[in-house]
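Following this message is one structure expressed as structure tokens.
Here the complex is missing one protein chain, while the rest keep their positions.
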Amino acid sequence: MLAEMALAALLAVTAENLFFAGGAGLSRALRSAREPGSIGVSSCFVAFFALCAAFAGLLLEPLLAPLPQARLLRPAALLLAAGTAYLLSAALLRRLAPGFFRRRGRLLGPAAANTAVLAVPYAARFSAFGAAGAAGFALGTGAAFWLASSVLFHALRACRNPDSPAPFAGLPAALIYIGILSMAFAGFSGGKVFF
Amino acid sequence: MFAHGVRLEEDKRAALKNGIAVLPAPEDLPEPRSFRAPGGGAEPAAILAAARTAGIDDEFDGAPLAARLARLAEEQADLLAACCFDDDPFVCGAQAVLREDAAKVADGLLLAALACGAGETVVAAASRSELRALRGLPKGVAAAAAGNRYPARVLLMRRLCRGGKRGAWIGAQACAALSDAVRRGVRQAETVVTASGGGVLRPANFRVRFGTPVGAVLRAAGLREGVRAVAVGSSLTGRTVTDLSLPVTAATRCVLAFPRLPAARAFPCVRCGRCARACPQGILPWLVLRELESGAPEPLRLFHAESCVGCAACDAVCPSGIALVAAVRRAAALKEAGVPDETA
Amino acid sequence: MRLHSAPAPFVRTETTAVSMSRAAAAALASLLVLPTARYGPRPLSMAGAAVLTCLLCEALVSLARGRRPVVSGFSSAAAGLASALLLPVNAPLWLPCAAGAFAVLAAQEPFGGPGRAPFQPAAAGAAFAALCWPALTFAYFDPSQPYALPALGACSFQAARSPAALLKDGLKPDLLPLDMLWGDFPGPTGGTAALVLGACALALFLCRAAKPETTVCFLLAAAAVAALFPRIACAPLTSVKYELLSGSLLFCAVFLVPGPAALPYTFAGRCLYGAFAGAAAMAFRRFGAFEQGAPFAVLLADAVSPMIDSALFRLRGWEARPYGTP
Partner (left out) sequence: MERPENRPLLHDLRVVSRSAAFYRNPVLAGALALYPVAAAGVGMRNAAALSVLFVLTALPVQAALCLTGMLFPAWARPAAVLAACAVFWVPAALAAERLVPGSLDALGTAACLTACSSALYVRAAGYAPEHILPAALADAVGYSLGFAGVLFLVSAARQLWLEGGPWGGPAGGGAGLPFAGFLLLGFLAALLRAIRLRRARRAEKEG
């Protein structure tokens, strides 16, 4: 079980990296990269909500699958589940660690929104793998988010140097940077993103 | 392999070959007046007064010698070293002065040591072979070879001051001038200037009266066609002059003519780390530059920038032609002004 | 006589950024000798087209930025040469041009030109060609069959499987050791002649145009992975031989990995970077979609390079926390 979890986590960081191979969640990673102090906390939140989303997907799938409009209802149900998870975790944090929530609570919502609908591919991917695989993949996604944010933090610095052309300095160069890095990940998958 | 400093290709042989030539002073310059010499066995105060009256300036930084000796006396310097070598691929005035009259240099050094209370004196020559050729060093004056890595002045002083000694440099010409002032009551009115560089026909050392135009020194050495820049002071830390009628001073040291201008274009850092290896002060110029280029430099990350001695070894060695000394100086200024006061 | 003002210093050491990139370009050009002797002028025309494209792109970008269209050193020429040398000699002429143009226009100029690019431009160009036109990038002609490789036009040839492709399928390449050393087998134009590549590496290291530690660590890591996890049923040393001498691994070790653009600043960092890139190249070969993984691995290592720097700076206390942060 542990091996299954580790393998799924490794896949999430490398060949099936959602951020660079797939391009999902990069908006959030870019924002996180602009605040290097919050990368760790954001990554933990992403891992937590990815875990919630994966388990929500696994739990809801048997209920949704028989319905005629399952593919329409699935994302909506998962968004509601993510909203509930957000409310519960935010309420808990406000009660147990009010100081922490005041400082870092604003990162909780985007993390929940970003990872909510990832449960759709998770559920499709890990229905065979089971809970351990889903958990491993969620944790791997947290690690991948940390990696992506850290890489982008340094990339943003490289993209704003004294020689860079004014129209490219900052975000445009960062997007090209992401594109080139995405090419490296595409070398693993040959361009086939798993979802 | 991991020694600090940088090895620069030297071009001094031609200038040193014929000793020091005397350049006739322009007719409009007044003759220097002499004064009453305190003579041998003078007290420290009398030596300082003689240095002041003679108007002796150190050739390496142009600072008045008397003031420096007084400061060293206050700081209780342990060691005084005569700099009889030139940290420069072209300049060799100090070396020529030592070759001409080592005894006078040593005498001046001893007088200076007496004036500032330094117990240890060292004559530092360019190389071991230079030391072997020395004659007439008095007892109590040690000798040291500078080595071939720039900036040898900084590196050698660190070696001499091992064990926590406080040491200081004094120029060879300043030593000789002090000896003349104390023994013969002669004011400092001339200096030895090296005329060299790719734009000069006959590189040579000239004894030049203060106030002589820089152009006269160059004409005496013969000027090639197509000279585009003339520099004084040093080929590493000096400055260019565009007016050749500027007068020679104690700190002129050299007049270098170059047929080509140094490359003005700088490339981005290639991360070779040569600047860090060249720096005698242990500064990491590439790290300072990186921090400055980040847009929001953090003063606490500008390590040791304030200890820069401005030797420009990093500039000389940088393959990208980046003005690192300027960057480090900027960082030092930022560091001095930029650390926010948390208690405020 | 008109004298000019200029800032000190007026003397500098011999090695300059231009001389370093010139040495790299010269070493890359020397790799064209063997293929030209073997297959005629086609390699020259491919390299020439790529170099011209790169120089043109750089000049155009200069114009667009309102500057004089100058070519900075030899970096763009080197990027063009490397892009061409990573492709098969029978590839259409526009392919190295496309790879070179991508290298300059996408991987180099938006970031401020050569020396500022966070990725090796040539690696980006090669990866771009591999992803967009894999069939053309990995189609090698069979030197033992009749072929026609005109200098400019389309080639006619019989395709052969390269040793790297055979290794990918778990098959052992049937090659003589001498052929492997001289590069007489299907593969990228400049990536096969191991002896010439070794000589180039030596020349670059001796004239201080490249750092040896990155290359050495890259090769050691790749060799260690090849020995520990061989892809074919053979002795570890045989696996190392085939892995290192097939495809573009050696080429990337000599020309792409030690390029100054994205290297870490410290010796330890460069060793780590090299080792990471070597291990990643082997991972790409084993798990990746293509037979060549080194250019992708170099891109990945380039992205990790600032993180290696940051970690080492923290270890050495050079990256103090900003003032006032907890």
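Should a chain be cited, it is by its letter among A, B and C, assigned in written order, with residues numbered from 1 in that chain.
As a convention for this text, a residue touches a chain if its C-beta (ideal position, glycine included) is under 8 Å from a C-beta of that chain, and two chains touch if they have at least 3 such contacts.
Note that this is a predicted model, so its numbers are computed, not measured.
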Chains in view that touch the one left out, judged over the entire complex: A, C
Residue touching the undisplayed chain, where the options are A:12, A:39, A:77 or A:134: A:77
Chain not shown: contacting residue from C:44, C:59, C:132 or C:268: C:132
Among C:11, C:25, C:106 or C:281, residue touching the chain not depicted: C:106
Selected from A:59, A:90 or A:132 as touching the chain missing from the view: A:90
Missing-partner contacts on chain A, residue numbers: 21-28, 30-31, 69, 71-77, 79-80, 82-84, 86-87, 90, 94, 101, 105, 108-110, 112-114, 116-118, 120-121, 165-168, 171-180, 182-183, 186, 191, 193, 195
Residues belonging to chain C that touch the chain removed from view: 92, 94, 106, 110, 128, 131-134, 136
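Here is the rule we go by: only the chains that are shown with their structure count from here on.
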Pair exhibiting more inter-chain C-beta contacts, B-C or A-B: B-C
Chain A and chain C, separation of their C-alpha mean positions in angstrom: 33
Centroid spacing, where centroids are CA-atom means, of chain B and chain C in whole angstrom: 46
Chain centre separation (chain A, chain B; CA means) in Å: 61
Multi-partner residues of chain B (each touching 2 or more other chains): 268
Multi-partner residues of chain C (at least 2 other chains): 112-113, 116
Interface residues, chain C side, partner chain A - complex: 61, 65, 106-107, 109-113, 116, 118-119, 124, 127-128, 130-131, 134, 283-284, 287-290, 293, 295-297, 299-300, 303-304, 306-307, 310, 325
List of chain A residues in touch with chain C within their complex: 14-15, 37, 150-151, 154-155, 157-159, 161-165, 168, 172-173, 176-177, 179-181, 183-192
Interfacial residue positions of chain B with respect to chain C in the complex: 6, 8, 89-90, 223, 227-231, 234-242, 244, 256, 258, 261-264, 267-274, 284, 286-287, 290, 298-301, 303, 312, 315-321, 323, 326, 339-340, 342
